[in-house]
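Everything on this sheet refers to the single structure shown next.
In this view, the complex is presented without one of its protein chains, the others remaining in place.
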Amino acid sequence: MTLFSQILQFLFTGLTIGSIYSMVGLGFNIIYNATTVLNLAQGEFVMFGGLIMVFLTAVLKLPLFIGFPLTVIAVTAIGALFERFAIHPLRNASLLTLIIVTIAASILFRGIAMFIWGKDPYSLPPFTPGAPVMIGGAVIMLQTFWVLGTTLAIVVLMTLFFGKTIVGKAMSACSFNPMAASLMGIHVRKMILTSFALSAGLGAVAGIVITPISLMDYDRGPMLAVKGFCAAVLGGLGVGYGAVLGGFIIGILESLTAGLVHSGFKDAVALVILLFILCFKPSGIFGSEEVSKVKKF
Amino acid sequence: MGKENIRTLFILTICLGIFPFFIRGDYYLSIMIFIGINAITVMGLSLLMGYAGQISLGHAAFLGIGAYCSGVLPVKFGFSIFTAFLCGLFLSAIMAMAIAIPTLKLKGHYLAVATLGFGEIIYIIFNELLEITGGPSGLSGIPSIHFFGYSFKGGVRYFYLVWAIAILLLIFSLNVIHSRIGRALRAVHGSEIAAEAMGVNVSQFKIQVFVLSALYASVAGSLYAHFITFISPPTFGLFVSILLLMMVVIGGGVSIWGALLGAGILTILPEYLRAFKDFDILIYGIILMAILLFMPEGILKGLTVIVKWIKKK
Partner (left out) sequence: MDKEKIVTPPILETSRLRKTFGGLMVIVDLSFTVMSGQIKAIIGPNGAGKTTLFNIITGILPPTKGTIQFKGKEINGEKPHCIAQKGISRTFQTVELFGNMTVLENVMLGRHIRTKMGLIQSGLRLPGVRSEERFISETAKEKLDLVGLMQKANEPASGLPLGEQKLLEVARALATDPQLILLDEPAAGLNETEILRMAEIIRKIRDRGITVLLVEHHMDLIMGISDEIVVLNYGLKIAEGTPEEVKKDQKVIDAYLGVEIEYA
């Protein structure tokens, strides 16, 4: 394989895994914007997405197009329940306590997953069967296109949601000034619940599309959460499209590091980027100094 | 320091002093040694969280730095135990400053985020530097502690060593809390803006407390290395960092005694959970959530509330 096609290969791999980081990062931003809480259980939504889909298709033998929405609904419900039972009761506690609760929740979710599915990784068949495609000498699996396509669709949907729909605009309003939003008749509690549900749903989608490529096991959550978080901070915490760009950047750099330098260091890439950003531009690529001063975090 | 604290300290010291005479077997002694080692780390974390109001999501990294310095330097480079220990302290302090100085100037919880990144990077370094650290297979043959010809290898001796150090550090910590510095720290926790207006250099304090907490962890790490004489990276990873955090939180973030209680509980709990092979993480998660939701001020406060309630009846 020529260097060019190697790099192309890494690029595609990077974009693929980067998509997942993007979606996790988006989920982070949505919850952060509504509550200034960092949901460190975000990765578990991805994990549940993959594993529940496996259960529905492999055990209950449901077809893909039924399993997909059912899984997303199930994980969305998990997100909503999480908000109701763990976040809402502690709404007056300090931000630190809330972040710690999300950590505890991540442990709990992992425990549940381990109990149900054990420690083995599970796989899903690719959405469209078939041989990989050759592009410029690089070998691209068909599922990759599903991942990229889904990510694009999500980005478009989210942009429309937050920009055009009443609910979406209401959520944006809440993030800047919950008091004013409340006075305008926006039900802040519902917005917070929606933000968790929405983030969970996004995570589920990510989990479903990536499992055919990289499998899924009970312990995948924390790493995804950390990297998705790095993506969000890189792009600018709270800025939706920032997380998307951030995710792709991290995914590509990770892939290039693994391929060209040393695979052991690939997990460090996201973290080094994080520390770098915190030192030089903590508000991220698209974040602004003013906004990051106003927001609590 | 306050009569209450002196009394509790006294009782604790007596209990610890006679403990080895009341138990049979090295197993319980080992548990207590682990509790002591965790207690040291957790004391430092308690100062950071309860007073400076910051969380560290990567504190196991400092444990690891202490442990690997105390392990690698004597084993691979022939350093003396004491020099290696000091190197661990020094390296931990430098790393702590490297993270804290840029992040603590920012408003908000950027330190938490930076420690998460730092912890993971250190873990990866431990794993990848095969020639030095032994990588995933770990490092063995770490010498046990000896000075003046007296060797600290056996269970009972190590028990007294660890707890002597723990008690000394506890006294130091309590002294700090009840001093001008402790007041400044509590002020920072109470109202940063007022503390700053009254002349407290808030950023500097936060940095100092973070470095101090890193030093405590380094001490604990060194003690761990010389006890088990074998160390490997997973012991210093994210899971342990979270565990340490939980010890402080469930004990009741603001009190150092609470942190010790938390250390005790969360050191013993995994041992009991070992029996439930498939359920262990689940039960662990349930217990943590339950404590956070029903006793948000920690077990120590929760217990005192229960005790008061019983007294009323």
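Letters A and B name the chains as they come in the text, with residue numbers starting at 1 for each one.
In this text, contacts are C-beta pairs under 8 Å (C-beta built on N, C-alpha and C of every residue); 3 or more make two chains touch, one makes a residue touch a chain.
All of these numbers come straight from a predicted model, not from anything done at the bench.
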Exercise. Considering the full assembly, with which of the depicted chains is the omitted chain in contact?
Worked result: B
Problem set entry | Option touching the unshown chain, where B:M198, B:A290 or B:V307 are the choices | B:M198
Exercise. Which listed residue (B:G17, B:G141 or B:G190) would be found touching the missing chain in the intact complex?
Worked result: B:G190
Problem set entry | Those residues of chain B which, in the complete complex, touch the missing chain | 1, 172-173, 175-176, 179-184, 186-187, 189-191, 193-202, 208, 212, 254
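Following the convention adopted for this analysis, only the chains that are shown with their structure count from here on.
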Seminar exercise, completed: Chain-centre distance (mean CA atoms) for chain A and chain B, in whole Å, is 32
Exercise. For the complex, which residues does chain A have touching chain B?
Worked result: 38, 85-86, 89-90, 93, 95-97, 99-101, 103-105, 107-112, 114-115, 118, 222, 226, 229-230, 233, 262, 264-265, 267-268, 271-272, 274-275, 278-279, 282, 293, 295-297
Seminar exercise, completed: Per the touch rule above, chain B residues touching chain A in the complex are 49, 53, 55, 99, 102-103, 106-110, 112-114, 116-118, 120-121, 124, 127-128, 238, 242, 245-246, 249, 253, 278-286, 288-289, 292-293, 296
